[in-house]
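To start, I am sharing the structure in question, which I have written as structure tokens.
Shown here: the complex without one of its protein chains, the others still in place.
Chain IDs A, B and C follow the sequence of writing; residue 1 opens each chain.
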Amino acid sequence: MTIDLRYSAEVLALIERTRTFTRDVVLPIEDAHGGDITAAGGDELRTRLQQAAKDAGVFAPHAPVEFGGHGLNMSDRAPVFEEAGYSLFGPTALNIAAPDEGNVHMLAHIANPEQKQQYLAPLARGDVRSAFAMTEPAPGAGSDPSALTTRAMRADGGWRINGHKWFITGADGAGFFIIMARTAGEPGDRGGATMFLAPADAPGLRVGRHIDTLDRAMIGGHCEVFFEDLLVPESAVLGEVDRGFEYAQVRLGPARMTHVMRWLGAARRGHDVAVARVAEREGFGSRLGDLGMVQKMVADNEIDIAATRALLVRACWELDCGEPASNATAIAKTFAAEAIFRIVDRSIQMCGGMGVSADLPLARLSREVRPFRVYDGPSEVHRWAIAKRVVGAAKRALAEQR
Amino acid sequence: MTIDLRYSAEVLALIERTRTFTRDVVLPIEDAHGGDITAAGGDELRTRLQQAAKDAGVFAPHAPVEFGGHGLNMSDRAPVFEEAGYSLFGPTALNIAAPDEGNVHMLAHIANPEQKQQYLAPLARGDVRSAFAMTEPAPGAGSDPSALTTRAMRADGGWRINGHKWFITGADGAGFFIIMARTAGEPGDRGGATMFLAPADAPGLRVGRHIDTLDRAMIGGHCEVFFEDLLVPESAVLGEVDRGFEYAQVRLGPARMTHVMRWLGAARRGHDVAVARVAEREGFGSRLGDLGMVQKMVADNEIDIAATRALLVRACWELDCGEPASNATAIAKTFAAEAIFRIVDRSIQMCGGMGVSADLPLARLSREVRPFRVYDGPSEVHRWAIAKRVVGAAKRALAEQR
Amino acid sequence: MTIDLRYSAEVLALIERTRTFTRDVVLPIEDAHGGDITAAGGDELRTRLQQAAKDAGVFAPHAPVEFGGHGLNMSDRAPVFEEAGYSLFGPTALNIAAPDEGNVHMLAHIANPEQKQQYLAPLARGDVRSAFAMTEPAPGAGSDPSALTTRAMRADGGWRINGHKWFITGADGAGFFIIMARTAGEPGDRGGATMFLAPADAPGLRVGRHIDTLDRAMIGGHCEVFFEDLLVPESAVLGEVDRGFEYAQVRLGPARMTHVMRWLGAARRGHDVAVARVAEREGFGSRLGDLGMVQKMVADNEIDIAATRALLVRACWELDCGEPASNATAIAKTFAAEAIFRIVDRSIQMCGGMGVSADLPLARLSREVRPFRVYDGPSEVHRWAIAKRVVGAAKRALAEQR
Partner (left out) sequence: MTIDLRYSAEVLALIERTRTFTRDVVLPIEDAHGGDITAAGGDELRTRLQQAAKDAGVFAPHAPVEFGGHGLNMSDRAPVFEEAGYSLFGPTALNIAAPDEGNVHMLAHIANPEQKQQYLAPLARGDVRSAFAMTEPAPGAGSDPSALTTRAMRADGGWRINGHKWFITGADGAGFFIIMARTAGEPGDRGGATMFLAPADAPGLRVGRHIDTLDRAMIGGHCEVFFEDLLVPESAVLGEVDRGFEYAQVRLGPARMTHVMRWLGAARRGHDVAVARVAEREGFGSRLGDLGMVQKMVADNEIDIAATRALLVRACWELDCGEPASNATAIAKTFAAEAIFRIVDRSIQMCGGMGVSADLPLARLSREVRPFRVYDGPSEVHRWAIAKRVVGAAKRALAEQR
């Protein structure tokens, strides 16, 4: 027995189908939208693309088999999601865009049978979209989730929720929300959160403005969401009361990794566009792609792609082994978010004036990937967590020696 | 006698007036436009802002005194332009935005008295805008100007010009064009170019589409321009026939530096916004601005600002001494374009989710400054030129030793 | 079937034994040498350490089982070599230092039975050391092996070799040499090389000066070697005539990776020393390890370690699959050489004045790892090769589309 990095024949076939589908079906539609990639083209296009994905046998690679998906584990998702991410519209087509993909993952792990029928089943089929309402404006839950201020108080036969969320991806048009609210303790406490499920049309749940961000491809936007005496029944509790932070971790690690997979695909597309151009275009008495400074950018892109993939393999394997993999996913996410940004940035640079124009997809890619160094935990917060573990272990070792 | 970095009392007063005007008058208008900074608000706003600048005594710091300007040399322009650049609308307000500012500079050096009256005078007053039509799509004049393909052929009493330009900043709405066309030799030859002046409404001069670029603040856009049997009289020749490349150098070095000045102001605004935020916002048990990783970003921004300014001082002084300063301006431009990008990027990172949203000006600043690493010569072309000089000198030294 | 990153129980046990042996037995001896790590303590210490390694059951993890080794494949070598590399003397103790380790690998693949008995057997046992004589001073075989100038001409019953090599690691005290010499073609030709085996005491083989390099730990130094009418019999030919470049590839890919494994261990030691220090030392009102700028360095080291390991896993797996893995090993080597340098450099910085002194091992580690960005192919040459493949493929794709 030794290390093995092969994919099964089934997975290899799915990778190939996803690759073909994304390039032949999805990418032309994205490019036809030109600069306007807002909300991945909207829900009507989503429905159409998802049907095409179903026809192509590539829909919902992540969803449990009993809910119509391919049931891939994290390791196998990596190459499939990367292929889908090659088009900004690809993840939507396969129903693996954020936040739905992470919500499917979490519901599959935590929801009870009734909740699975009511929420997971239509979500996995693409009949509805969903939102995960955790992040709050300052001084609430941002990089530090324990600052959670949204409150759920016991009410007749259920809970009354009040609070203000923002940067809630996909909120506009979502069919239902998973809401993180404090059921015990005070902001700053590391426990006391509970997750609730609520349909979008529940009274007291209001979607506010779209926050205007650099990235635009997320269907349903990044919105503000208000809970104003939102009443939910006891059956709306996802998992158990007061275990919300714990469940969030179930979602968080894998969600970070699937983000990486998708954005890696996007970065690879940027790289391919740039390489094709420098392989063709001449200047300074040479093909641009034969000039040393361009070769350096090409090679650095290749290195960044390879290292991102390799870190993904490690983190996904740990997750598949049932470990929390907090460190491996933090490392992979931090490296990847910065590497993906560099890849797209170098691709722009290789293409000069064309690179910053909408004549190539690079400028729009650069807008999509920049926020990833902030979303899902800013690089600084991940670095802080990584260092705390290492330095903490060293402190304990020193204490033992004394 | 020794090195002196002081500004005269007059210049110090102009810096201060510009600072006050930009922050009190211009910045509120920019911010009121929110995310929509397209074309610096358009020509109507331009006219209004320029009148306000005249009233404030800060208009046209660069223009010759006889044309209503303050007649500043390059060294003195640096701090004034930086203050104006603090708002994306500031340079337009002071009539020192690209390409007009560089065109004023060049016309002041090269135009004959009639041309000065006809073109420079109204341009310096802000009555019209202008465009500099040099860059061509591949395989024409891009990073390598000698590839110039636009042709001017002798015709009855003048010249007939045919060619295709793009990335012509300010073309839409410009009152006149300075056109670089080949009057001798073939594409690839290092000589044989001539500059022509033409009013925008000349038959045969057509402004095409706006190229949709990451940056949006340039009034008049970056356009395609077509010359289709454009006839110009002999008096349209700017300077002498076949000396166009030489004149372009007169414009190029200073124009690079004024770009740096303006963008440095923009970067400094981004930095100030981020510093104000981390000085206020708390998290992780501390003011964000007291956390080491944030302090590192703040300090690196300060270092980048200081180094950019210091390199500007050097390059401007060489230009003021009448030197071509090709090396000093290439070094300053290359360093500055990358430093300015880093400053804005770190400022975004310091502000997290807010940083990538339109709730702060950082995301829009990041879009404006990214192309500067490509415009005015990509960093790679400048590095190539810098290295060629040094290695070439070493080769000659080796040859002499033999 | 899916991706699996587990090591077998046997390998895990060997990793653990190697870890214990290196830290308990080897490291104290290295540290007792203090600043003087020249030649890993010399051959006498080598013999002693290798006996200790045999007693500990960790000797020769890479050598074929029939020659007394553990017969590990590349994937399994990675963690074992990394543990051995934790001390600069560890690879010597396990008989896996360069160039012997790579020579064992190559002889196991290419040598005939007689050659294996005569050369591989004593080498695998640690009875002798060896050298691989390929690199030549300019204008000979350096970064570009095809420039090979050393000549082997047919002579009575064998070959007469003349040439000048340098940077021949381990040459001083080596029991035998593997010599790369041109048997056909001219310098610049991509074929025509042959490998020869020669005992160190063969007349006409002379070891010159030790080249004084930043790194000092390599036993036998980096030497100049001269072949002056060195006569070798026909049986000295390793493999077949004129296939030397091909065989060099057999050695090169794996040798790059084992270098990475060992130096990664050294870098990790540097990191551990620094982390232990910042976990203990106080300053600026805090443990140094709790300061953000230090945390950033700690986290960046962790990321670099993880990415290096992850790229190794990939490249080793490809090699174990029998692929040449030129791209994967070039990527892993380039990234690793730079990452390892950064790790040690940051570790120094974390320790301040102590970091640059011999009171800690960091300064000496920094000297050992710097040349790795040059040895085994400078980063620039690897990047050039990586880019050439990618751009070449894009050119072919473009040609096909036409």
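FYI, contacts are C-beta pairs under 8 Å (C-beta built on N, C-alpha and C of every residue); 3 or more make two chains touch, one makes a residue touch a chain.
The structure displayed is predicted, hence computed values, not measured ones.
Although one chain is not drawn, the whole complex shows that of C:Ala200, C:Val241 or C:Ala363 it is C:Ala363 that touches it. In the complete assembly, the contact with the undisplayed chain comes from C:Phe167, out of C:Tyr119, C:Phe167 or C:Phe335. When the omitted chain is restored, the residue from B:Met218, B:Leu238 or B:Val275 that touches it is B:Val275. For subunit A, the residues touching the chain absent from view are 291-296. Subunit B residues in contact with the hidden partner, per the touch definition given at the top, are 1-8, 11, 73, 75-76, 275-276, 278-280, 287, 289-290, 292, 294-296, 298-300, 302-303, 306-307, 309-311, 313-314, 316-317, 320, 327-328, 331-332, 334-335, 380, 382-384, 386-388, 390-391, 394-395, 397-398.
By the touch criterion stated above, the residues of subunit C touching the omitted chain are 35, 135, 138-139, 142-144, 166-167, 211-215, 222, 281-284, 291, 293-294, 348-349, 352-353, 355-359, 363, 366-367, 370-371, 373-375, 378-380, 383-384.
As a working rule, only the chains that are shown with their structure count from here on.
Comparing the residue numbers each copy contributes, subunit B and subunit C share more than half of them at their mutual interface. In this assembly, B is the chain whose CA centroid lies farthest from the centroid of subunit C.
Subunit B and subunit C have centres, each the mean of its CA atoms, that are 51 Å apart. Shared contact sites, meaning residues of subunit A that touch two or more other chains, fall at 294, 380, 383-384.
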